[in-house]
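The complex appears here minus one protein chain, its other protein chains still in place.
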Amino acid sequence: MSASTFQPVNPDFEQRVRDSYDRQAFMEFLGAALTTVEPGFCVIELPVRDELTQQHGFVHGGVLASLADSVAGYAAFSLMPAEAAPLTVEYKLNILRPGGGQRVRATGEVIKPGRTLTVVRAEVFNIVDEAQTQCVTSIQTLMTMHGWEDAKRA
Amino acid sequence: MSASTFQPVNPDFEQRVRDSYDRQAFMEFLGAALTTVEPGFCVIELPVRDELTQQHGFVHGGVLASLADSVAGYAAFSLMPAEAAPLTVEYKLNILRPGGGQRVRATGEVIKPGRTLTVVRAEVFNIVDEAQTQCVTSIQTLMTMHGWEDAKRA
Amino acid sequence: MSASTFQPVNPDFEQRVRDSYDRQAFMEFLGAALTTVEPGFCVIELPVRDELTQQHGFVHGGVLASLADSVAGYAAFSLMPAEAAPLTVEYKLNILRPGGGQRVRATGEVIKPGRTLTVVRAEVFNIVDEAQTQCVTSIQTLMTMHGWEDAKRA
Partner (left out) sequence: MSASTFQPVNPDFEQRVRDSYDRQAFMEFLGAALTTVEPGFCVIELPVRDELTQQHGFVHGGVLASLADSVAGYAAFSLMPAEAAPLTVEYKLNILRPGGGQRVRATGEVIKPGRTLTVVRAEVFNIVDEAQTQCVTSIQTLMTMHGWEDAKRA
């Protein structure tokens, strides 16, 4: 489901989200791609390979968490004003079944935007051919850092 | 704090945890090392480098989650019988401050072992020289898969 | 949304859920009523009154959590076999806005049933006349206690 009812306050939201994503070195390191950017809704996809697995050969839970973290952050960021940056406050995720398949797809959808805090639901799916099976459900809280440039700070 | 009051049911717990960790391809990909294995308590350390960062230059939240996930899993696994494997059910983490420093250190400590479910507290710290500052607190639930070999299944 | 695709293994699930609910003294103490019982989906409603509030006059977060806890438990219980009882493992809830209105309505919907563990999404809404506004989103993990009678144990 796309949260298409949200109105972005920054008309340039898509370019801004994509530019920021391209600065997330860790997403590139994982091999993940940001495929969809809508107001309050984003999708990230990642081809599965051996380097991403845990001891049973499943996709490591931390990889699933990493995708959920980024996709939720960008869903929230898509609704933020131009002079602001997102910061993750906390999240919780349930692993409904082991991660696997040919690739994994993470979706983030804002369920409550706010001036200071935004709440996002993230879900991750195992993809085999065109069939998807959900492996993670997550809730994430993000803070809007007003006056922060979304750039290197450390 | 070390959960040194726990009695491992498998006297060979340390070797078993270390062998399993060595099969987690994703931990090697991150560059993380399992430094401490005690009954119900483990430590993982990871040198910080650019590939692990998000757009502000901080360590990506997913990296912190990955360390918390693994270290909690091995703290739980250290108390499991020989014929069993750990499976992560869920976790929640709060990012108390951005991840950074020269390296990050994750500790996992069992707070409630059980036949089916084990609850673990994981914490992550930013390390600069010898000083550590906490950046993550987490609670994780794991399931003991009795009768599972802790080996490739996928 | 009703999780109407689930097949209950116990054809007598509705009566069993209602009987169990009637033994939850705390729900009666709060004044809450179980209004809907479908396979994998339940609804509880509670008229708001002063006794249920916190210091700002909003419905206390613990009241919202209590409804989410019960409604999720019964959504899970509706799918359990006859010789089993539900036990709450953990939950996380986000308070999206303060609780209030004339009454609050909690819905629980199973998102992943399992032999040992069931994951449920619970939501709570403030009701004014016939309009509802969401105040809580929650994820809950429950364990099926096979061989337990769902009756007094303490």
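Letters A, B and C name the chains as they come in the text, with residue numbers starting at 1 for each one.
Criterion: contacts are C-beta pairs under 8 Å (C-beta built on N, C-alpha and C of every residue); 3 or more make two chains touch, one makes a residue touch a chain.
All of these numbers come straight from a predicted model, not from anything done at the bench.
S.K.: Looking at C:15, C:35 or C:54, which makes contact with the chain not pictured?
M.R.: C:54
S.K.: Suppose we count only contacts with the excluded chain; which residues of subunit A make the list?
M.R.: 89-90, 92, 116-117, 139, 141, 143
S.K.: Pick out the residues on subunit B that sit against the missing chain.
M.R.: Contact residues on subunit B toward the absent chain are 92, 94, 96-97, 111-112, 119, 121, 134, 137, 139, 141.
S.K.: I need the residue numbers on subunit C that touch the omitted chain, in ascending order.
M.R.: Residues touching the hidden chain, for subunit C, are 20-21, 23-29, 50-58, 60-63, 65-70, 85, 87-95, 98, 100, 150-154.
In this text, only the chains that are shown with their structure count from here on.
S.K.: Would you mind pulling out the distance in Å between where the CA atoms of subunit A average out and where those of subunit C do?
M.R.: 29
S.K.: Could you state the distance in Å from the CA-based centre of subunit B to that of subunit C?
M.R.: Distance between chain centres: 33 Å.
S.K.: Could you put a whole-Å number on the gap between the CA centroids of subunit A and subunit B?
M.R.: The mean C-alpha positions of subunit A and subunit B differ by 23 Å.
S.K.: I need the residues of subunit C touching at least two other chains; which ones are they?
M.R.: Residues 92, 139, 141 of subunit C touch two or more partner chains.
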